[in-house]
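Inspection log for the structure reproduced underneath, given as structure tokens.
Every protein chain but one is kept in place in this view of the complex.
Note that the chains are named A, B and C in the order they appear, and that numbering of residues resets to 1 at the start of each chain.
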């Protein structure tokens, strides 16, 4: 019985385990929705009362889950002090603390940590082949992406400092180097809030260069991921034809496409 | 005669059917243009009078089309209560209702539903090979795109909540968690309205991370669609194996990769 | 002599022809720079005097070029009434008209038409292999890009009308359907000015969907162009090995990679 519950709660191989994970992710998203709705200002008191009742329902469900988890694992203490054990506990405590404490803002911070529980369920997606291929492509290109991000970092520091010096005379919001680097990030990534924008001719000229730079180098991460995804999805087997010893056969090939000999499985 | 009209109105295989579809799409876009122009405030009365005359022309054309459609289908009632049957009816009624009702705003809503009629004609594009290939690529990658959209959803919830907590002290528009998630979407997709923007140093640092994240992960949908399009457009020969009748052989294949029979040139 | 001048001025095959084109493009850009600088408000009078002298220099150079062009072509009248003939004339006339007319604004419009002369020189780039490949890829994918642009057009009309209806009550700038469609274009293309932004909860939710949509479907044009460019740049010769009759040889191959026979040129 304990082994069965363990498989359901901690694994996602069985059908029951998958259903449990899906129910859990729904509960987490439901709980997160409640936290969101509570943050909305200016609603009638009944609105918050209903949310409170739903919140206690979710809290007791998480409490029950936590007790069952403690019971089914072999080393309860080791689970309790593990990363996800603490996250699971933090999903329950804030609601009870709210009975004694009034300053609810700090508790919102703690309750929002429930979001981290979603990562627990993300193992579910690992079984979806598509997510796995995407993940493989990202992992395979992590070095290239690292080099790209390092280059972007150097670029925004240099560009931000330049803009700080150029725009320092005018009253356009470039008040310090960090804020100018923030502007460089906003511009290079083509977000463009407009809360800080150059007003001098030289500043606008440099800003234009930064924009075209950002517009062009977005091609680099795209190129990296695309060429990896193309490579990953193009997997041919490493099978060798037993007769002519040629490689390059497709996954669904049964006979060598060069000499017609039957391929070994 | 009825069969001929049916082929023209409901199908797009014949030349007459294609012409009918093109005329219909022009009428729909013309009618939509009238709705648009009517929404412009502060024009002289004559302007609206001309629009009104044109509007009645389109309405009678749609009425005629509706009657013909009812006549040529085998089961008129089944057509009348189908999705497109109701849409077709809704394209006519609002103009006549406008004679009795004064509150025109609700009628604009109804008349704008004419836009949905465009979907009726989109079957035309299905015959264009290009659209078909694009569609195949998107359908083939729907699982990967789903995984991507789920990840983006989780990301904006977590990032939005974090920003709500970080910026809650300052007066920068992060008044609730939903609005902070809205900000996270605006920033991650590199839209960047600037109506809500962080003002604290920590908030701006996190915003910078969100932007670089959004700038980088745009590579993922791009990579997915590109690798699919590359795969779809990659030519395999249309050769059919003379023995097992299977297709999909590479250009350099000499033997059928499924049964080993020598392929004809 | 006339034939020689014709080759220099109208063709770009010879070295002199290329130099002429480069000089011409520099003159055009120089002339455009003068138009730009003249539009700057609030400079001292000397500044405009210097610009005026330079402007007359460029005008006389263009006049000389126009006369030579008229002289070297076989059918001067046919050239004079051709598209580029009129553009060439329009590059000269406005400066002389400025002596008699005072309303300079209209003349700026005419003088800015000099920019169209740049297209005359763009034939130069046709000889650069890279531009030619890019152009081929774009032409080859023009149908796919057309389908994409049509879909974007339908999308922004539907989304703009929806937002007009949703936001019509509030005071957020969605004053007519055309302006709402303008907002939809601004948002879907991830530009995001922020001059018009939704303020209702439903409007912000729909705006979020539009943004994620725009963020995702940018993958489509990218995928189209990339897969075309990959295909175009992957051109192998259509050479067939005279011995084993196999294809797929690289451009720099001298011997068949399958059987070692020398390939014909």
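Just a few scattered comments:
By our rule, a contact is a pair of C-beta atoms (placed from the backbone, for glycine too) under 8 Å apart; a residue touches a chain by one contact, two chains touch by 3 or more.
From a predicted model like this one, the values you see are computed outputs, not experimental measurements.
For the chain missing from the display, the contacting residue among A:34, A:92, A:115 or A:191 is A:191, taking the whole complex into account.
For chain B, the residues touching the absent chain in the complete assembly are 190-194, 222, 226. Think of the hidden chain as still there; on chain C it touches residues 32, 35-37, 39-41, 105, 108-109, 112, 115, 118, 125, 128-131, 133-134, 137-138, 145, 148-149, 152, 178-179, 181-182, 185-186, 188-195, 214, 218, 221-226, 228-230, 233-234, 249-250, 252-262. Where chain A meets the chain that is not shown, the touching residues are 143-144, 146-148, 150, 154, 157-158, 161-162, 164-165, 168, 175-178, 181, 187, 190-194, 197, 201, 204-205, 207-208, 211-212, 214-216, 218-220, 222-224, 226-227, 230-231, 246-248.
In this section, only the chains that are shown with their structure count from here on.
Chain centres here are Cα means. That of chain B falls 28 Å from that of chain C. Remark: chain A and chain C have CA centroids separated by 39 Å (rounded to whole angstrom). Chain C has residues 190-194, 222, 226 in contact with two or more other chains.
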